[in-house]
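A single protein chain has been omitted; all remaining protein chains appear in their positions.
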Amino acid sequence: MKKFVNDPKNFVPEMLEGLALAHPDTLRYVPAYNLIMRADAPRTDKVSIVQGSGSGHEPAHVMVVGRGLLDAACPGDVFAAPPMDYVYETTKLLATPKGVLLLVNNYTGDRMAFDMGKEMADADGLRTEILTVNDDVAVTDSLYTVGRRGVAGNFFVIKAVGAAAEQGAELDDLIRIGRKVNDVTRTMGVGLTACTPPAKGSPLFELGADEIEFGVGIHGEPGRERRRLTDADAIVDALLDAVVPDLPYQSGDRVALMINGLGGTPVSELYLLYRHAHQRLAERGIRVGRSYVNEYCTSLDMAGASLTLVRLDDEIETLLAAPADAPVNPF
Amino acid sequence: MKKFVNDPKNFVPEMLEGLALAHPDTLRYVPAYNLIMRADAPRTDKVSIVQGSGSGHEPAHVMVVGRGLLDAACPGDVFAAPPMDYVYETTKLLATPKGVLLLVNNYTGDRMAFDMGKEMADADGLRTEILTVNDDVAVTDSLYTVGRRGVAGNFFVIKAVGAAAEQGAELDDLIRIGRKVNDVTRTMGVGLTACTPPAKGSPLFELGADEIEFGVGIHGEPGRERRRLTDADAIVDALLDAVVPDLPYQSGDRVALMINGLGGTPVSELYLLYRHAHQRLAERGIRVGRSYVNEYCTSLDMAGASLTLVRLDDEIETLLAAPADAPVNPF
Amino acid sequence: MNGTELVVRTIAETAIANEKYFGDLDSVVGDGDFGYSLARGFEKLLDGWADLDRTNAGSFLKRCGMTIASRIGGTSGPIWGTAFLRAGAAAGEPLDRARVAAMLRAAIDGIKARGQSDVGDKTLLDALVPFTDSLEKSGDLATAARAAREAAEATSAMVAKRGRAAYTGERSRGSVDAGAMAVAVIAERISDVWQPEVTGS
Partner (left out) sequence: MNGTELVVRTIAETAIANEKYFGDLDSVVGDGDFGYSLARGFEKLLDGWADLDRTNAGSFLKRCGMTIASRIGGTSGPIWGTAFLRAGAAAGEPLDRARVAAMLRAAIDGIKARGQSDVGDKTLLDALVPFTDSLEKSGDLATAARAAREAAEATSAMVAKRGRAAYTGERSRGSVDAGAMAVAVIAERISDVWQPEVTGS
């Protein structure tokens, strides 16, 4: 897969510089820490919400910095958690009397960086909390890992705590809300092609013309298993079979349904997937209350998609529907 | 390139069905004519705005149906202009006392279908006007063609006339505004890979690992010429060299700058392209007043991008900034 | 009427059978949808086949033209629809060599008007006109079909001046026009299946 890139080492900073140039009124860029923050942050009247994670998942997370969403994002290089001092310095810059909420997708590297960064910030007397997101049902045997990964469902946690923070919620209430959303959110992804990191210049793994990677991670890690490419509806059925029984989502539930593109799949195909998922859920008595069809958390240029369900209650639904502004896909 | 697809013949209707299921409150789907219309259309107090064109360019045009944008879109199959009777029936359904504005991207097939559809609607006594968009500077020798193609710049025409129509503008004023926007809009695209139409199942053309298609069309038609793949900044320079002198855009101008993804290129790369374009324009004394970095008019799963400039004046800028709602990318 | 029906049905079946071939031809310098558009449109024509108006050849062809124009997308719907409509308008009894030639001329004029195109632009006209000339002269379908194929193959040397292929300018040289080749293939199939009593006259 060919890419638009200059020196691969500058891929992330050049992207961030472009982002800042395109949104000068709302965003501020601090090159030293790959930091993208709201131009009006930190605001003393609210908790600051910060997310790190590797780059290559755009719009997550640098492009969901904005009103009712993140106050800042400090990504690492492509697929690499941010170094600890990005987390530390970002936390210092975003500190407010109400505190800083650090959102972490559940990966070894990210957790270490945020744990270490938080320790240092706490030693400075700052008020911080970490909230871990782990919505990926693809990881079955959590004995051998740090547990389930945080993937596209992350958006719902950001959206909910972002809305609540905007309304003045306290740090402990944000933790409660974030945990609650994470607890009712499940995701499963499928890759049709491998992605190509700019610095590597070639696909991360080989996938035959009739193979798909079922349960693929958002870092191009191979997934649960390799399967034969089938038609789109059968793929949706397989994703639902992994996601629905996991919580489980049951007849009578109201859900948010997200079909998230992994970077190389056009939105036309995402809506085609959405159609079947919506219909199949209806057959199971599960009603879609809110729909999300777009790219939210990608894996560079990988062709593929993930399916996320969130079980809604009135509080979550209200927070998801609250106003938000971001460079892309605020809803 | 592998795709999410069932029977390729159902690619377009299944996508449209998904779109309608995801947005039941705002959109209505009429399967007989591939028609996606606003749930509240036709509104007697405004001109209806309709666009056709082939499918495969999503979000154009079915996903920009909404408040302040299109009232309806009736696409044909992938890369095929809609049949004449889609245009005719859609026009009848959308008819209002203030009239129907038919937006047409400048291609032989689209023009014929809309000319014939309009003739039939006019014979029924309906009030209609056609507005043709042709922003693509890649087509140099217009003697041999129907002239320049309509590509991503189309979005700006839709946005401007959509906003004006929402404010109650009359049909002739919409024609004036649309022509004015089209006249100051120029686009040039580049393809890194070929796209794969679902019904064909294989790439539309072959492109070497180090080749790019400069001036590529949004239907996968080969472009102006094949060039060597260079770094991203050099590609942006080449696009600007084609676009800027064409109007020309000059020192002191205020412009909207769009970097549009062609379907397979992630938004990270689009912002990287944006960065250099913004900086180079600044060097030429051209100030970016509004930024658009996303997918607006794609070519299925093609990796690639186009660059569009619109010279702004107060009227255009106000219309572009007016509120709008659509399934994706309303701004 | 039986001859007319057979010819139209053969056109439809040939278009459907050659969907992939025609599409591949259109993908060299076009957008690859020509085969798909024709096949889907003619499928719809065959779907409603039993209900078509069969009063006479003229009304039958006009009905076909309406269906094609309103059901085939892309450039081909208006172009092929117009051709059928015009041929139908020029139909009459007896359906002899001169009448068939007149119907084909009417179709050609319709395409030229609708497409603002002419012989030499590298379109289906570049096979349809030689086919018509030959049929008029020889009265023999097989001879005319050969003329159509030769002419279709000769489009390879031409630069496209109309249609999507025209955007590529000089680069359109070196590949045959999809529409012209479709005309040649259809002509061959018609010459295979139809032994008209009329063409000898």
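Letters are used for the chains, namely A, B and C, taken in the order the chains are written, and counting of residues starts over at 1 for each.
Going forward, a residue touches a chain if its C-beta (ideal position, glycine included) is under 8 Å from a C-beta of that chain, and two chains touch if they have at least 3 such contacts.
None of these values were measured; they are calculated from a predicted model.
The hidden chain, counted over the whole complex, makes contact with A.
Of A:Gly18, A:Pro59, A:Gly76 or A:Gly153, it is A:Gly76 that touches the chain left out of the display. The residue touching the chain not shown here, chosen from A:Val30, A:Met112 or A:Ile175, is A:Met112.
Looking at A:His61, A:Arg149 or A:His276, the residue that reaches the missing chain in the full complex is A:Arg149.
Taking the complete complex into account, A:Gly220 is the one of A:Gly99, A:Gly178 or A:Gly220 that touches the chain left out. Residues touching the missing chain, restricted to subunit A, are 9, 54, 76-85, 88, 107-109, 112-113, 116, 138-141, 144-146, 149, 197, 199-200, 204-205, 217, 219-223 (touch as defined at the top).
By definition in this document, only the chains that are shown with their structure count from here on.
Chain contacts here run in a simple line, from one end chain through to the other with no loop closing. With every chain reduced to the mean of its CA atoms, the largest distance from subunit C is reached by A. Mean C-alpha position of subunit A lies 29 Å from that of subunit B. Between the CA-based centres of subunit B and subunit C the separation comes to 32 Å, rounded to the whole angstrom. With centres taken as mean Cα positions, subunit C sits 54 Å from subunit A.
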